[in-house]
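Below is one structure, written out as structure tokens, with a few remarks after it.
With one protein chain withheld, the remaining protein chains of the complex are depicted in position.
Going by the order they are written in, the chains are A, B and C; count residues from 1 in each one.
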Amino acid sequence: MIRFESDYTQGATPEIIQRLVETNMEMTPGYGMDEYCMSAQRKIKAEIGREDADVHFLVGGTQTNFTFISSVLRPHQGVICAETGHIHVHETGSVEACGHKLLPLQSADGKITAEQIAALTDNHYADPNFEHMTQPKLVYISFPTENGTIYSKAELTAISDVCKERDLILFLDGARLGYGLACKKNDLTMADIAKLCDAFYIGGTKVGALFGEALVIVNDKCKKDFRYIEKQKGAMLAKGRLLGLQFDTLFTNGLYHRISLHAASLSEKIEAAFKNKGIELYYNSPTNQQFPVLSQEQYDILKKDFVFSDWGRKGDKYIVRFCTSWATDEKDVEKLLSVIETL
Amino acid sequence: MIRFESDYTQGATPEIIQRLVETNMEMTPGYGMDEYCMSAQRKIKAEIGREDADVHFLVGGTQTNFTFISSVLRPHQGVICAETGHIHVHETGSVEACGHKLLPLQSADGKITAEQIAALTDNHYADPNFEHMTQPKLVYISFPTENGTIYSKAELTAISDVCKERDLILFLDGARLGYGLACKKNDLTMADIAKLCDAFYIGGTKVGALFGEALVIVNDKCKKDFRYIEKQKGAMLAKGRLLGLQFDTLFTNGLYHRISLHAASLSEKIEAAFKNKGIELYYNSPTNQQFPVLSQEQYDILKKDFVFSDWGRKGDKYIVRFCTSWATDEKDVEKLLSVIETL
Amino acid sequence: MIRFESDYTQGATPEIIQRLVETNMEMTPGYGMDEYCMSAQRKIKAEIGREDADVHFLVGGTQTNFTFISSVLRPHQGVICAETGHIHVHETGSVEACGHKLLPLQSADGKITAEQIAALTDNHYADPNFEHMTQPKLVYISFPTENGTIYSKAELTAISDVCKERDLILFLDGARLGYGLACKKNDLTMADIAKLCDAFYIGGTKVGALFGEALVIVNDKCKKDFRYIEKQKGAMLAKGRLLGLQFDTLFTNGLYHRISLHAASLSEKIEAAFKNKGIELYYNSPTNQQFPVLSQEQYDILKKDFVFSDWGRKGDKYIVRFCTSWATDEKDVEKLLSVIETL
Partner (left out) sequence: MIRFESDYTQGATPEIIQRLVETNMEMTPGYGMDEYCMSAQRKIKAEIGREDADVHFLVGGTQTNFTFISSVLRPHQGVICAETGHIHVHETGSVEACGHKLLPLQSADGKITAEQIAALTDNHYADPNFEHMTQPKLVYISFPTENGTIYSKAELTAISDVCKERDLILFLDGARLGYGLACKKNDLTMADIAKLCDAFYIGGTKVGALFGEALVIVNDKCKKDFRYIEKQKGAMLAKGRLLGLQFDTLFTNGLYHRISLHAASLSEKIEAAFKNKGIELYYNSPTNQQFPVLSQEQYDILKKDFVFSDWGRKGDKYIVRFCTSWATDEKDVEKLLSVIETL
């Protein structure tokens, strides 16, 4: 069986493994105060062109989301997000467990718009009973979204403007950031994202690392005392160098982007193959996830050789998901393309 | 101006005021351990025919909701409710502030169905990633709902059955309980509610008291240590006898039901008057709230003499709310009826 | 039996009861937006000479404490208090339930010192692992303390200075504020307290009201969005005028101070009587609580006619508490004095 069901089934890029081996018996200070973390921070700041940013290394995505959100909101403030947002549907209420209500917006493809954010916020303050309702304060978006879609530079700029006008914090979940930046359709750089958002994170777990996310806090107002809260939420790794080492490696010689491009290119081939056969793709995803809508027959044929995820139903058809990743073998994709050809 | 905008604009029934005056200089123990609380508890238990119930007196509705919910849920458990539920839209995220996510269901009129509850719960456990999602554990319904609608005995029984089958706690918010029970269309008694729900509260603030809600916990599993949590949430009134006295009075000689009937009867007259003129009522509310859909002209005429609430828009028409209460003067209703007649 | 066991066994001053009766059937807006609240706010601001203060009316002390504390702290920040502080020992962990650790200081008599606060804070930042520990951010003191003691103007000024130097918020719990201000030994005014603290509350429950505490927020940095959090914590009374009316009455013609003086004067007589007989008073309390240390024989004699509280043991003697209040009858005190005389 060839597996395409997720982008975190394997370990890390060989470069990372090699450095873990090489540095294993070195002695370093704990809690992210070591040289590897500092080096990785410097490289990420250089990448985004912001020497003044704060960069913190956390272990996982759910943790990064609630730790950052908890660090910047007061008890009555809530989070605007897509109804499909990962924090809303797949993090077991972790943001609510920190006391904050989510304010989900309708979304057909995982994206939300500047207009929706403006309307929700303006309606809040227009209501005479606004103090009886959660105050919208932070906007959470994913890039790419959980459906593989991405925001254009124009869309993200519009959202950023709305947030600035309404004193909202804009936070971008980049669990798959590399795959979004690497795809052909994208017109954003990491520096653009740093400029338009108050904070965002660079996903490592799904993009070449064993684990780890690099939280980048750009807005000074969101920086203060973050490490206290990181410690409180169990997000400060004792041997923090393991995170520093991984991100240092990913941001050396463009590795992060190179492996992301690998995944995005293979995904584009899969996308083209399905389209070529007239098979609908449920979301217009230019990134490393493809969501074909399959007939029972097509589904059964593909199930013989491949593992992929069930996503839902459309009438009597199956919506499924194929993921590529930094680790995907080109030969496996060739095999898949040849089977799609026969559908 | 004659005011119909809400059901908590006035003080308390004269009977309550009189007893407050009479007992003012008595010395009693604090925190709900006095004779008035005990007497009120006995009367409420008699009313519902359940000597084994626990009855606690709290100050307000929001407080009663989150204190009870917080006392029975574990951190990963959430609350199924209507998308219009008071805890979801008008309590500033108080349940989330206790750590729990709400799981709102679509609702056209404030009610939810046994089928919806069953489907949400069954879908949860059918998902292979169920542990990544909030576990549905408590069902919150209002009787009457925020839209004035009520559940029939058959509907509430069906909900109760679904909850028992799926190990869900059924909690009924009775902020306006009296008005629901007193209306003609209702086929439930307070004893029925006690039988079908695990817990519910009898609203005092909107039904004759200065303030106060009587929380009735029927299910033994939900009783333990409630007073600790009541104290922790600031819900244990120092001079608890003020609550005991009020509920003791309301449950003496059927006062609670008598004043509720007063409000419901006057509301039925208003409902009939609007219907008579062919004016649509937005919700089919048999209780003390009516939601006529008014043209601009009708709206302007009524605004001259009456205060009422704006509820929303339907096309170019206004949805508004008229409330009666235990304190509504029949003459004021007569005046309103005569103006409606002219519309 | 004559009762001296607590200062909240009775209702309210006759002036308050009279106004509740008079205004009962008036119709007013809810949630503290009525004329009675506004009038009471004006009078309190005039009393402290601060037109710019925010005044909010809440129902009880525990609620006021955690609602204010929760509104001004971030998740990693904690509260410095006396080990005997009410929030530490008798509020069922309500501040911790909002997520904040308490940092108790040793105290023999309920008071803490500027030196202790400075040392705790300075030690925190001197520790290289300070981010692994709760950040001290708010200082909670009671006036009078739970032991009846009071801070002098010099002591409170020193605490205020330390707080300003170290960016700590100073919050004063005035559950019995009137009794502290009214006693002979006191050299502070309410205006002084407003000047020296960032926020404080004026206790009503124990000083003449049926219930209610007036939270006064003086520091602009602590004011923003308080009403959202008040609503979220269940602390915004629907019929808010009940609170406004009570405080308006208490702050008309000096009633609050007059009734406080009554209690303090009677307590001073009791204090003198015990001292006169050579009976030790466990705390040096100049306010409405006295803590005599009684032999078994003395204890038994007093128990025949009086109800008082057990506070603890000192060797084989009993530490007990006698409370006076606004409602204490002078004749009851005369009776007590005559029995003390016989000990």
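The criterion applied here is as follows: a contact is a pair of C-beta atoms (placed from the backbone, for glycine too) under 8 Å apart; a residue touches a chain by one contact, two chains touch by 3 or more.
Computed from a predicted model, the values in this text were never measured in an experiment.
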Touched by the hidden chain, restricted to displayed chains: A, B, C
Residue of A:48, A:168, A:235 or A:255 in touch with the missing chain, whole complex considered: A:235
Contact partner of the left-out chain, one of C:19, C:100 or C:231: C:100
Residue touching the undisplayed chain, where the options are C:92, C:157 or C:252: C:92
Residue of B:42, B:132 or B:153 in touch with the missing chain, whole complex considered: B:132
Chain not shown, touching residues in subunit B: 70-71, 74-76, 98-99, 131-132, 135, 225, 227-229, 231-232
In subunit C, positions touching the absent partner: 75-76, 78, 89-93, 96-102, 129, 131-134
Hidden partner chain, residues of subunit A it touches: 3, 6, 8-12, 14, 17, 20-21, 23-30, 59-64, 66-67, 91-94, 97, 205-206, 210-211, 228-229, 231-239, 242, 327
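As a convention for this text, only the chains that are shown with their structure count from here on.
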Chain located farthest away, centre of subunit B as origin (C-alpha): A
Whole-Å separation of chain centres (CA-atom averages), subunit A against subunit C: 50
Computed distance of Cα centres, subunit B from subunit A, in Å: 42
Whole-Å gap separating subunit B and subunit C, where each centre is the average of the chain's CA atoms: 34
Per-residue overlap in subunit B, given as positions that touch at least 2 other chains: 91-93, 97
